[in-house]
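Have a look at the structure that comes next, please.
The complex is shown incomplete by one protein chain, all other protein chains being positioned as in the whole.
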């Protein structure tokens, strides 16, 4: 005797992906092969043939001509935006107006005003629909550090020291891009770890490294001051032979906690009598699991109808990030701290 | 204009799970929530109400009365065996006879003869159908260490030092169980890392710890000698207040490599002036990702029809493990090394 | 047959010690028990009974009433100044005028003008006679890091990150004392590591910790900019339950190097499942060997007549430190960077 099947499995969430460059194509592969409960149903890209090529790797996926068509499609339950940042504002608002959940790659918008417009649209819609792609919030180390801070074992936090090192960047990676593309991660991490806003930003320029472009300030040191007075130092070094590393150290009155000290998995003692491990070349080995966890959490939240703001970054986080980055951009040419001005949360 | 969908997504692999105790229930949750491309269609257990309870957590899952019924079911494409080890031999052979791929939790069988019978049955069937649940092969650290050994950067390997520490075991965990339940992981790791067979085993008994049962030898030190002469030390300590840890150190002529040195993710400097991190209480934080990767790899291999022997342990590995463990069991009451005898591979 | 003794051993250097508080008494014990080639012949202190007590621990040591008498004494070959900082200027100049080598505890003087006066007196005397007690220059880790920077393996240096944490300070340890007593070590380290001068200083105040006195800014963050443009961050936290730690991290274009990561000598995995080591309560376990090495080097240099400036800090280093600390003091109440002004080296 067998019992009858209790109910059939729920249908997979049908995800439309806007933009299938490196990041978008990665997301298509992720959803198609590793994320339980979702499949990519529709993709679109400025380059039609790129979209066709990526769609061919995702079973049952079709290509449409425009973001608008994708957002409106009946076989799209939720949208993942991986287009260039300048389009994020309009595409996110279109998703909100269509009532469809959206996972938007960072940044939410190119300036605070545009980010605020998304926040207002979401507020007007009445439901939290926007998740922002700050995948570090899904990294196990980041979660551990947040727990250590929130749990009080470190006592009162006075400082964070952040480090973000890259082996290399694309040519023409300007100071402004260092702020908006790299520092933006630490900006979000500050909000995530400390649960308070950034009040002012200062930028200091050390001697540039030998691989800095003419006029580029690499490395760069940013100082953030939060509303309660915590000071955050952020070392950005985006062209360093020492390779990829992301660290955060929290300085508390009862203790210090650090994540990201070494990324190597095997510790070796090799001929030449050196001990140590390997540093990854880019972010993938360090954060690939965080991307998977982020998208999986989004899919689950959308299917279960739970509030996506529990762990994921939201449009409000996107607005705060845009405001802090705008101040940091001004600080590139200012002395001392530049205040961050924010509007009230709708 | 939209292009037509190229083809619909493939149907999920329907997995039948035999035995839903802690390990089986974990697998049901894993396949239902985290493994892409599969769902649990049927479960069975000696305790019918336990089976009903677990089935209720997996959408579309039904319960049957016996392993035989489950293996024969039309809505079961592949079988995961998580029943007590004494049943593994017969259930694995039944799967082979039904032509269904099977992922069998370790051990493959309780002795070398029974394990060899599974190997012969699989050989007779003509297709590789058996994957064995040695999930450490899917741990990133294990893979890195295997690469370091195979790639030659460590030179010629002369020794491995393995350590396996548990915070606690169930009452009545005997010396024999330490061999068959704990050391069996290192036995498989030796085959995995060195790609050669174990030739002889010796057991040495240090002073028992204060939590060892009457007559139990905990900690225990095993020595393995491989066909080429590599010596492996294996420290087993299954009731230690120091908590869970699994380490392997490979001693080569050009270098030493270690995995598992510290499991902590946050390094802290806390009041009381101690620096360090946390050690997990049991295997979950350390190996949870390896379990996911193992089952995901099995699902993908079954769906794609690729050879499961690429990375996963096979029935032959199960046989070798049973032979080595049997010799280790004899070594519990012998002096010096006890030879491991194996039959030719079918 | 025996060969005749070639010559008798040289007489020990007779050292006079001015001030026998904690630091001076430590030096007397050091020279009496651990430093080869020297003995303490005369001591003096504002408190005569303290001087008598310390003299009794050093064989053949007598007590005099004043620093002047000590400096002039026939049985004093060299002078170690461990009196309060306000007296250093005059006592160092008196030693120079008497033609006696002097090892002066930091600071050389309380302000740049007084320090410059010592430099001028030494220049006028025509011989290098002043060593300054920056013992970190004799720490093995500091020497290794200097080698790594000078040897070029780190490429071009853009930043240093320094950290100086104390378990506790005496009551009334003001912001100014944090600059002159704690930051002064990093000021000298900057000169030692980079071999260039500090050009400007900025101070940033994070949220004070719970053990900061009313009005005290602890922790404090100092930013130094050197002549070539290297930026140095210096985190001072002098009342932290996390205990004593001194670290320096050099950020180069080809690599990063860190000293002082962990001070623990035994790494433990203890009940409660924590791994790690101990942090010393104060500077002694960390730097005791450096003090010994410093005084031993000074004794050897004096006896051999070699130039003491090879490794030890000199009066010029003392002047540079005083100039940087004075600027840091001004920066306590200024916005942005405060320039450091120095006079030419005599």
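As written, the chains take the letters A, B and C, and residue 1 is the first residue of each chain.
Operating definition for what follows: a contact is a pair of C-beta atoms (placed from the backbone, for glycine too) under 8 Å apart; a residue touches a chain by one contact, two chains touch by 3 or more.
Note that the coordinates shown come from a computational prediction; the quantities given were computed from them, not determined experimentally.
K.L.:
Tell me which residue among B:33, B:123 or B:254 touches the hidden chain in the full complex.
P.N.:
Of the listed residues, the one touching the omitted chain is B:254.
K.L.:
Can you tell me which of B:59, B:208 or B:285 touches the chain that was removed from the display?
P.N.:
Of these options, the touching residue for the absent chain is B:208.
K.L.:
Looking at A:84, A:99, A:229 or A:276, which makes contact with the chain not pictured?
P.N.:
Looking across A:84, A:99, A:229 or A:276, the contact with the absent chain belongs to A:276.
K.L.:
Specify the residue from the set B:79, B:157 or B:246 that touches the hidden chain.
P.N.:
Residue touching the absent chain, from the options given: B:157.
K.L.:
Would you write out the residues of chain C that touch the absent chain, in ascending order?
P.N.:
Looking at chain C, the ones touching the missing chain are residues 1-10, 12, 32-37, 39, 41, 52, 55-56, 59-65, 69, 140-141, 144-145, 148, 153-155, 254-259, 261, 265-271, 289, 296, 300.
K.L.:
Over the whole complex, note the residues of chain B touching the chain we left out.
P.N.:
Counting only chain B, the missing chain is touched by 155-159, 161, 165, 204-211, 219, 221, 223, 225, 228-231, 233, 235, 237, 240-242, 251-256, 335-337.
K.L.:
Contact with the hidden chain only, please: which chain A residues?
P.N.:
Chain A touches the missing chain through residues 167, 241-245, 262, 264, 267-281.
Simple rule for what comes next: only the chains that are shown with their structure count from here on.
K.L.:
So, comparing each chain's Cα centre against the centre of all protein Cα atoms, which one is closest?
P.N.:
Most central by this criterion: A.
K.L.:
Specify the chain most distant from chain B by Cα centroid.
P.N.:
Between chain B and every other chain, the largest centroid distance is to C.
K.L.:
From the mean C-alpha coordinate of chain A to that of chain B, what's the distance rounded to whole Å?
P.N.:
Each chain's C-alpha centroid was found; their separation is 36 Å.
K.L.:
Using mean C-alpha positions as chain centres, tell me how far chain B is from chain C in Å, no decimals.
P.N.:
Averaging C-alpha atoms per chain gives centres 57 Å apart.
K.L.:
If a residue has to touch 2 or more other chains to count, which residues of chain B qualify?
P.N.:
267-271
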